[in-house]
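One protein chain omitted, others in place.
Think of it as A, B and C in the order they're written, each chain with its own count starting at 1.
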Amino acid sequence: MNFSALLAAVPDSAETATSEHGALFALLIFIFVLAVFLGVELISKVPSQLHTPLMSGSNAISGITVVGAMIAAGAGSNLFGTALGFLAVVFATINVVGGYLVTDRMFGMFKKKD
Amino acid sequence: MNFSALLAAVPDSAETATSEHGALFALLIFIFVLAVFLGVELISKVPSQLHTPLMSGSNAISGITVVGAMIAAGAGSNLFGTALGFLAVVFATINVVGGYLVTDRMFGMFKKKD
Amino acid sequence: MQWIYILAACLFIVGLKMLGSAATARKGNLISAIGMLLAIVATLLDREIISYTWIGGGLLLGGVIGAVIAYRVKMTAMPEMVALLNGSGGLASLLVGWGEYHMHPVVPVFTAVAIYLAVLIGGITTTGSLLAYGKLSEKISGKPTVFANQQIVNGLLVVLALLFGIIFSAHPESNYIIFILAVVLSLVLGLLAVLPIGGADMPVVISLLNSYSGLAAAAAGFVISNNVLIVAGSLVGASGLILTQIMCKAMNRSLTNVLFSGFGSATTAGSGGESATGEVKSLTPEDAYFVLEAARSVVIVPGYGMAVAQAQHVVKELGTLLEENGADVKYAIHPVAGRMPGHMNVLLAEADVDYDQLVEMDSINPLMPSMDVAIVIGANDVVNPAARENEGSPSYGMPVINVDQARTVFILKRSMASGFAGIENPLFFKENSRMIFGDAKKTVQAMVNEFKG
Partner (left out) sequence: MQWIYILAACLFIVGLKMLGSAATARKGNLISAIGMLLAIVATLLDREIISYTWIGGGLLLGGVIGAVIAYRVKMTAMPEMVALLNGSGGLASLLVGWGEYHMHPVVPVFTAVAIYLAVLIGGITTTGSLLAYGKLSEKISGKPTVFANQQIVNGLLVVLALLFGIIFSAHPESNYIIFILAVVLSLVLGLLAVLPIGGADMPVVISLLNSYSGLAAAAAGFVISNNVLIVAGSLVGASGLILTQIMCKAMNRSLTNVLFSGFGSATTAGSGGESATGEVKSLTPEDAYFVLEAARSVVIVPGYGMAVAQAQHVVKELGTLLEENGADVKYAIHPVAGRMPGHMNVLLAEADVDYDQLVEMDSINPLMPSMDVAIVIGANDVVNPAARENEGSPSYGMPVINVDQARTVFILKRSMASGFAGIENPLFFKENSRMIFGDAKKTVQAMVNEFKG
């Protein structure tokens, strides 16, 4: 049993190799769409005073591209490819670490005094 | 190019046929989880006066199982399998048609008078 | 086709979102129906399908039955109707799981688990919903049926279901008998789960079963690796669960309490702590008329009794007459008035009451002290001040409509009997309360006649 099960769910896509790949893509796009809907729902009711930390906090999440960067940097391909990957890791990590820390700093100030 | 791309994304799952299938399953479960989150967000702010129609309206959506029923009924397998599929189509369709119509009837009454 | 399914799923999401607001709800329902239509059409184009006879026949038959009951059902019977439809959906999921297994008994373990879940949840939903239907429509006694060691028996059956599931999933191809046993077990479990729950708790149960029918559909989706089933099913699963929670909260009870306590059975009824006593002042509808005639502001609080008496139309007539007489008329709706969330809204909407006149509990309570008259029509628990005042009361803490703070309260019911929760109501003995005994419809009709004549 391999991915023919996926094809069973998308029966029109078994003709060419490309359209098989298309079925996987459809699943991924579906995930994308669901996440967009979810993002909209999650954010649309946030009070304005939280907007700045929300912006930096969600910005940190977009640093997830570090995962792709690590795969590129560690694939052990030629020098240029690795260099691109390395730079990508650096910049993505700046985004991640800087974003989370600065957001936390802001919330630290928001804390109610006792 | 076939579903190896999917496996590339889940590199630990290429050992056995079952774990390949597991990768597809993981994607589907992921979709499930996202939809659950989305469902919770969508419903949690509905005013109580809409609960009854909301119940019947979402109940109609659960009739989506009609898709599975149609596939079972139309697969042209042996008599018993087809009979099961046929019954499934009947019941699912009752759920779908009855649910949507009755919800619409309720909303028809809710309409603001001019 | 995959893309049509994705589009359909998006329509469900958008539809469900729109169902959440009164202004867009009807359109939302339509959009979700279009999503369903798309999904069905996409499936018809599926190459795996080789015979359309049975599909067409099934769609036709089911469609006709569904349409007929949808148009026949009375608005007051909505809870029963939803229960029936729900059972239908659960049964369909069970049959899909069974059919798939029957045709392809050799499947990987994931699929086997999904099949088992679709059948188990589907079966529980089927008989559970049917029993809920019976209790609601009073074809079966609404009393909770409690027997000795009930919890233990249920617990054992659940363990058995788990055991069957493990055996079946490990070797689906060689365990058809276990499978059949599991089908039977699921049906029995559905019955046993609903038996100990009182008729009046059925709405909560139905909402929970609604959630189950969604999960069953999602499980069926895993069986056939179809993501529109997975998404639609889990949307419904989640929304049903949230609705259940909201309802429990409005009744100030936990879900566990609803499911297992046998609430509303004879044993708990009347256990209202200190018994309320005092003088009860009763009035005739004719006397009440003079008070109403002079009132500038009237709030009408309907409850389950209005549904029983089918008094919504005549209540609306009374409201109109009061308005013509110069009074400001509002309808105060408690979230769990009646036997179904939004029950009162549906009834009053049927009677053509203006949507703007309906006020939610939280908005009316602050205004209550300025109201001349509150007319309680067949409501009891939702106006019980003990929930606010008496810590010993089982309903203590449940938010209620504070009619006792209005200048005068008319209470229309047939007797001094308690309501669904079986709690005595000190409201009846308050200084400013007047009981008007009799069937709500007759009483209100009498008031209307006074106004007209």
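The rule is simple: a residue touches a chain if its C-beta (ideal position, glycine included) is under 8 Å from a C-beta of that chain, and two chains touch if they have at least 3 such contacts.
Quick caveat: nothing in here was measured; it's all calculated off a predicted structure.
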Partner chains on view for the chain not depicted: A, B
Interface with the undisplayed chain - residues on chain B: 1, 5-6, 8-13, 22-23, 26-27, 29-30, 33-34, 37, 41
Residues in chain A touching the chain absent from view: 18, 21-22, 24-25, 28-29, 31-33, 35-40, 42-78, 80-82, 84-113
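Here is the rule we go by: only the chains that are shown with their structure count from here on.
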Centroid distance [mean C-alpha coordinates] between chain B and chain A, Å: 26
Per-residue overlap in chain A, given as positions that touch at least 2 other chains: 1, 5-6, 27, 30, 34, 37, 41
Shared-contact residues (touching 2 or more other chains) in chain C: 13, 17, 46, 48, 108, 224-227, 231
